[in-house]
Each structure stands twice: as structure tokens, then as C-alpha cells.
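Okay, structure first, notes after.
Here we show just some of the chains, and they stay where they sit in the whole.
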């Protein structure tokens, strides 16, 4: 990894962070290494570095977000960046402007980085072809959420030292989850074995092609796992044809202390948040500091975003 | 007061500002003394100090607010803090996340201060038990709005030198007012005599237990008062069983030049804003610079918040 730092893999390759799929192992490891140094800074009394002073970051959020937007906002400010956040409910889009016109308008103001969240898969890729600044994907449709997977990896490494050889279960609404997709790519890339667990209606066809094993039974899927990643069940899936009821979902796929016993004895629990307590996860388990890494994920998220800003900013 | 500054009362006690009720006289006086020094800074050409550089402040507003939110925002920025404001209409709460999950998420990002406004009485207290940063209450339900009372006290001291021995009337919707509650505690603590005046339907039962005299007649309640604090009458009280009509309210409880004559000759007028001109206050009186302290309250509000940020930030 020392070599990776001397000759930056990222500085020599395309300048956007659009998805884990577009990342090499070297690049992923470089971000994780860089992020480690920021964990300590964020825990200290003064959380400010001026290494990106004079740079401009625009957070372009087409979907509401608490944690991802805050995380990028603080990451930028702590590095001395001028950060401007745009919640695109209140905007020219209402006047009928297209995503591309909006992007090119903002691009003309010479930002160094645009962080984009968009409900359509592929929107950040489209954007990156139109602008001459760095684009960082903060979640696009069902496709990818690369910084989420990177912060999950950092959180695991922080506890287990390495991801190589671990067995990781990802459980819940795999079908609609960009978090699941990005994590499948990254955990595989870093040498983990990945199980996905979902009810049939929420399991994408052909998921096995991504190099995972798929299960519809928590007992089998969790067997021997070191890490259990629970996904958020969006309320809008509850009505309609995907699921019979919250209660039934909890019964079969909600993580409880009993079901967690199917995994390894020292298995750890993760969740990208926000959690539906009593739907996909037992509320006490979510707060159990011996098992739950939820808070650590949020904490290390800021460090990962600082690393991305530093490495992708020219 | 010199002693109070040498050995800071606040640094030796709990680190949250949840209400005037939780404050000692020494602590209140320390904030007021500290605030005085910021009045001058805010009036100068350069309004920036870097004493809190490297600190992170999150404004977490569950109710919309112009003046309190702006005041905390500018207070933080002028001290060099990285400020992030979250208007929680547009947030994870819509996805069903609880206040506590939101708070713990933000806490994991290592803010130094969370400034919270919430519609539920006690929300800041609950929050303070869950986070390891400082919590400042910017208004919770009907309970407290401590920085409003502190800025009111500073405004009075700025004009009358001291609060000790003054007679202060608080008039209007006492029942629903956190401003009234915080001011009753603080003005009593600083040695004032407090009268509260309201129609029966807007007067809380047992208010006399707080050490005030209660009146339903402006003439009697204002008699001999040095300060007349008018409260905002929320429009939603106008319908329903609380009040017959705006016009009748104005007739009996709206502050007019005629009613102000019931108070002392040099009595001064205060209002926390936003004002309902022609409902609780005559519009000319509100703007009369010989009588109205309304603008000064807003001005000194920034100084008070700067003092709170400085003193409560570890």
C-alpha cells in the first residue's frame, strides 16, 4: 500500500467516482488508506485542515438525504473547501430545465467537484460526460452508492483488520438497493465471500452472476457469516405486490437476536440507515454496542468522503 | 463578576444549555458578561474572530425559523465555526427515522455543538442524553427558549444597567409561550418582579407558583412596570376556543400608546418577533425608536449566541 500512496492510482486514471464497478483494487485501497488518516482528525478537538482551500464543491441533491448530504458537507468544510449545497426541489428544474442544463450551468461556475444524488440510475455518468470537474456519485437510482460501500469497507477493516477471507451477508431489499450493488462489487473485489438474502420478490434475477450466493432463508444465508449487513426496507415497497405486510417481513427477514445466532459467534451488524426499527431490524439489536456498527459507519463515512475529496480533487 | 470570569461557572457544570431552569445565577451572568464583548465586534467593520475554528456546529431545526436560525448561523460563522444547518422538513424523518436516530447519526459525525429547535417540549433534553456534544436549546414546544430570555436580559441591561429591582410585564399568550417561561425564570433569577397578563383562556393554571403575579387586565398588570414584553399571538389560536376574534383581542390585550401609559413613564417595549401588527401590538408603537427595543433584541441576540457558543464549546 506504500507504493500505492507514492504513485497515486487515482491521479493517473479517470477523475470521477461514479461507482465501485469503475474502480480498480488499487484505487479502492488508496481511498481506504487515505481515509484512515482522517478518522483521527475527526475525533480530535480541531477538525479543520486547509488542504483544499480555494476549491469549490457543489452538492447537487435531487433526492432528500440527511446523512449522505451532511457527511459530504462536513467533509468538504473540514478540508477548507467552499461548499454549496443545492436541494433541487426548490429550483430551476421546476421551471423545466433539464439535468444537463442545470449541470452545465453549475459547471460554468468552475466548481472543482460536483457531488450528485439522483433518482435515475446513470445520472452521474451522464453528468460526468458534460462537465470538466470531478463528479462523485452520492447514490443514483438502483445502481450504485460507492462512498457507502467504501465507508462500510473501512468500518469492517477498522474492526476486523482486513476484508480478505471474510463472509459477508447482505439482507433485505436487494432488488432496489444501490447500497447492495456497490457493496457486492467492493466486498468481492477486496476478497470477501458474499451471501445475499431476500424474499423472492425482492431478489434480482441473475444476481448470482455478480459472484454472490443467493438465499431466501435467513438461517442458511447467515450461516458462518462474519458481517451481517441489513438493508433499509422502503415503506413504499410495503404496499403493492412486493410484500404481504411489515409484520410478516419482520417475521422472516427482520434481524433479531435469535436470527443473528445463525451467523458466527462474533458476527457484527451493519445498516446504511435510516433504520426501520421493528421492520428490518430489532430495535434493541440496532443499539447494542457490542454488535452494531451503525454509528461507526456514519462516523467513518465523513473520513471516507474527505479521502475522496482529497484524492479526486485535481 | 470578575471572579465569575476567572473561574468559569459553565466550564465546571453540565455542558448543555437546555433551559434557564437548569442555569445558576453565576452561569447566566457569565453568559451576559461574555455577550457584551461581542456587541462591539458585531457593530464593527470586520465581524470575524477565529476562536472556534476547527469546531463544527449543526443547526437542527424541526420548526421553521427566520431569526433564531439566522442568529445562530451568523454567530457560529463569525467565530470561525463550520456551520451546517438542517431544515428537517426535507429529511430522513420523512422516511420514518426517529429524532434519536437522527441525533445519533449527526453525533457520529463529531459535531461540537447541536443547536436544536423542536415542536415537542423536552426534545433537547432527550437529545442531550444521547449525544456527547453540547446541546443548545433554540426553543422546544411550550417549555423553554433560553437564548431568547438571555438576549432579552442583555437588551434590558444595555438600557437600564441592571435587572435587579425592575418591574417587568409579560403580556399575551402565556399558556403556549416558551419565551414567557424562560423569561419568567431568568428575570426572577436576576432580581426583577414579574407580572404576567393574559386572557383567562391563555393563562396557565398555577402560574403564580412560578413567582409571578397574574392579571387579566392590562391596566392593573402594567401598573408601575419598567419593561413591557409583548408575546406573539399565534394565528392558529385565533380560531377555536381560545379567543373570540383578533379585533377583540387587540381591544383588550393589544399594546397601544394608550395602554402603554399604564406603565411607568419611561417604560420600554419588547417583542420576541415576528410581530402581528394590529393584533398584539399597535404598528406605530412597534416602530417607535424611543420606546421599542425590538431591533436591539435581534442585534444583541447574535452577541448572546456567540457567547453561548464560546462558553459551551469545550
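Residue numbering begins at 1 within each chain, and the chains themselves are lettered A and B in the order written.
Throughout what follows, a contact is a pair of C-beta atoms (placed from the backbone, for glycine too) under 8 Å apart; a residue touches a chain by one contact, two chains touch by 3 or more.
Just so it is clear, the model here is predicted, and its values are computed rather than measured.
Asker: Copy number for the full complex, please, knowing 2 are shown in place.
Answerer: 3
Here is the rule we use: only the chains that are shown with their structure count from here on.
Asker: Need the CA-centroid distance for the pair chain A / chain B, whole Å please.
Answerer: About 40 Å, centre to centre.
Asker: Show which residues of chain B lie in contact with chain A when the two form their complex.
Answerer: Contact set of chain B toward chain A: 53-56, 58, 82, 84, 86, 90-98, 101-102, 104-110, 314.
Asker: Spell out the residues on chain A that touch chain B in their complex, using ranges where they run on.
Answerer: Going through chain A, the ones touching chain B are 42-43, 45-48, 64-67, 70-71, 73-74, 77-78, 87, 89, 232, 234-235, 273-277, 295-296, 298-299, 301-302.
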